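Note that one protein chain of the assembly has been removed; the remaining protein chains are unaltered in position.
What follows is chain A.
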Amino acid sequence: MSSSEAKLKPSSSELDLDRPNIEDYLPSGASIHEPHGKLRLRDLLDISPILTEAAGAIVDDSFTRCFKSNPPEPWNWNVYLFPLWCSGVVFRYLILFPVRALVLTIGWIIFLSFFIPVHFLLKGNDSLRKKWERVLVELICSFFVASWTGVVKYHGPRPSMRPKQVFVANHTSMIDFIILEQMTAFAVIMQKHPGWVGLLQSTILESVGCIWFNRSEAKDREIVAKKLREHSQGADNNPLLIFPEGTCVNNQYSVMFKKGAFELGCTVCPVAIKYNKIFVDAFWNSRKQSFTVHLLQLMTSWAVVCDVWYLEPQNLRPGETAIEFAERVRDIISVRAGLKKVPWDGYLKYSRPSPKHRERKQQSFAESVLRRLEEK
């Protein structure tokens, strides 16, 4: 028996050392005590900690919680309040909604009657055309916000247009972009959508300068990183707005920030957005509704009330990695907007977790088994 020679086979997957440790975030209901003492049959057969972790995940898990819609509590449950609620519904659908639709239509007419001429006639004079288009995009966004009776309170100094700075914000719905855009014409990086949204993206948003990505393309990431770098270095490009979570989260949690925005060598200006749930749940659950339905839902609610905080610009600290920088900024935004942090990558909505996490657990168990085998 060569147990004294028992050596651990090296891990073939490189452990990403600067990823935050998931174990720090997971509930430590399963005993994380360091087992010691001679290895017995009982220790091998007792899989209760691992089973408990699995059952705990089945019953409740922090990832699914991030994408749970939280509609406001129903309050219309008695004879007195129900008719009040009914008349509210009638008012919202039959009076507010048509008025809002009208406002939006007027807004589009004004926008298009200026945008189209400006876009084509000023083709020669680029800087003037860009200035006009910027103003017009801010205008149509304001009309959109008015069409949901958006009450937005902006806190903090308005972003100044400087080169080599990017803006990052937490992401709840595509309306985040509209709400921020009505104040400042940002250039944004977005997933290309189908349908009328895609049409708007390719025509109007092109004018403020947008970068497209495709989540399903793996190689896409390098191309996009290059485009980001180019854009942020350009002096007269619109400031770039990035949503590092990469997906819409329900405004109560924040998922991990992708490091792309944090390794551009630019100042990062965090922006925190918090919606007031009492009026409407602004979370766009893209698995459950299309953007059109989401917009209609907003247009038939009383109001969209939110706070936007422009926070202090941050720079990469000496000795800090991009991932640490991203986590630090996520912390700043989450604290300001009252979001709970979870250690999951938003893209896990679309794909499985990497085997690295499971391997880490396996490695730690294997090490403990072999160590205890040696003990007398």
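One rule holds for everything that comes next: a residue touches a chain if its C-beta (ideal position, glycine included) is under 8 Å from a C-beta of that chain, and two chains touch if they have at least 3 such contacts; residues count from 1.
Rule of thumb we're sticking to: contacts and distances are computed from a predicted model.
Novice: Match the chain absent from this complex view to the correct UniProt protein name in "Ubiquinone biosynthesis protein", "Elongator complex protein 4", "EF-hand domain-containing protein" or "Protein preY, mitochondrial".
Specialist: Missing chain, per its UniProt entry: "EF-hand domain-containing protein".
Novice: For a quick check of understanding: of A:56, A:88 or A:234, which residue touches the chain that isn't displayed?
Specialist: Going through A:56, A:88 or A:234 one by one, A:56 is the residue touching the chain not shown.
Novice: With respect to the chain omitted from the figure, which of A:158, A:219 or A:352 is a touching residue?
Specialist: Considering all chains, including the one not shown, the answer is A:352.
Novice: Can you list where chain A touches the absent chain?
Specialist: Chain A touches the chain not shown through residues 1, 3, 6, 8-9, 11-12, 26, 29-31, 39-64, 68, 287, 344, 348, 352-353, 357-359, 361-363, 365-367, 369-370, 373.
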